[in-house]
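Let me begin by presenting the structure, written as structure tokens, before commenting on it.
One protein chain omitted, others in place.
The block that comes next holds chain A.
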Amino acid sequence: MLLADKYRPKDFANLDYHKEQATNLKNLTKDGEFPHLLVYGPLGAGKKTRITCILRELFGPGVERLKMETMNFTTPSNKKLEIMTISSNYHIEVNPSDVGIYDRVVIMDIIKNVAQSQQLNVNAAREFKVVILTDVDNLTKDAQHALRRTMEKYIANCRIIMCATSISRVIPAISSRCLCIRVPAPEESVIVDILQSTCKKEDISLPPVLAKRIAQASNRNLRRALLICETCKVEQYPFSDDQKIPELDWEVFIKKMAGKILENQSIETLSNVRKDLYELLSNDIPAGVIFETLLRELLRKSDVSIRETVIKEAAEHEHRLVQGNKQIFHLESFVAKFMYVYQTFMQEMFGDF
């Protein structure tokens, strides 16, 4: 079992950071007023852990008896859909984005079912069940609109806990129906502490210098930090202060791509980069992430005088990308534009011999 899962705190008392928030969340579960929740924060900040604690506080250890099931749906156009769910007697969890543009059908079906089934167990601590929707920033607008009135209509028997990395993509009509809980990424020092204490439990000795380097490389993602730590251990144990810390494949890949672009602005490079972009997209790296990483790498190494133009182009291309469908076109067209701007600048600076 991964360290990140093995030592995931199960109740509020054992949460390692944001302790004041934990007290607030515990208050939340005390009476019948439990509202719909929207829990948001960056990857690996501990959203899921907090949701698990809330469920346990609401329903007791029974929520930990989980089953995984595949549910089947039929869309109005008679398309058959399948989706994985995780559930207990008290809750059900799905990631509606798994069915892409059909997310609305799935969400409505589940919520209506839950609301109708009520809490049949008279001894249950609560008269409602919980539906957990993960990744709601990727819900279609259609699905988000559908949630609005549903959240009000079925609130007596069904509470919804939504989980998102950023609240910006959730329409205000939904966030105004929830208690929104922000979960900031843990500070680097907190990550260092948790790395240390986790290693201690496993009888691993982790030098402070390495712990700090791992924390820095983790992008303040606790889960990632623990994964890196495990990978490091496989590669070399006992640890040394300066041992190599593995980077994410796709990040290395994008950095290399940026290197190519900066080195030579030509048709060949462009067609080479196109292949790279295809590869990234086909490995499910989101276009927004590619854009962000690429832009950062390019800006890091270009002159301040072209910065404004490059940023503006990036923003416009990305805007077209989220509007349209062919993502690759906009990424590629941005690269071409960058090459042009960069080359023009270099020629002006150093002359064209």
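Worth a mention:
In this text, a residue touches a chain if its C-beta (ideal position, glycine included) is under 8 Å from a C-beta of that chain, and two chains touch if they have at least 3 such contacts; residues count from 1.
Everything below uses one rule, namely that contacts and distances are computed from a predicted model.
Remark: of the listed names "tRNA pseudouridine synthase Pus10", "Cytochrome b-c1 complex subunit 6, mitochondrial", "3-methyl-2-oxobutanoate dehydrogenase (2-methylpropanoyl-transferring)" or "Replication factor C subunit 2", the one matching the undisplayed chain in UniProt is "Replication factor C subunit 2".
Only one residue from A:R8, A:H145 or A:K337 touches the chain missing from this view: A:H145.
For the chain missing from the display, the contacting residue among A:E57, A:E318 or A:E332 is A:E318, taking the whole complex into account.
Touching the missing chain, out of A:Y17, A:F128, A:F253 or A:F338, is residue A:F128. Interface note: of A:L81, A:I155, A:I204 or A:V341, the residue touching the hidden chain in the full complex is A:I155. In the full complex, chain A touches the omitted chain through residues 24, 27-28, 30-35, 40-42, 45, 67, 69, 71, 76, 85, 87-90, 92, 104, 108, 111, 113, 117, 119-124, 127-128, 142, 145-150, 152, 155-156, 166-169, 172-173, 176-180, 182-185, 219-220, 288, 291-292, 295-296, 299-300, 304, 307-308, 311-312, 314-315, 318-319, 322-323.
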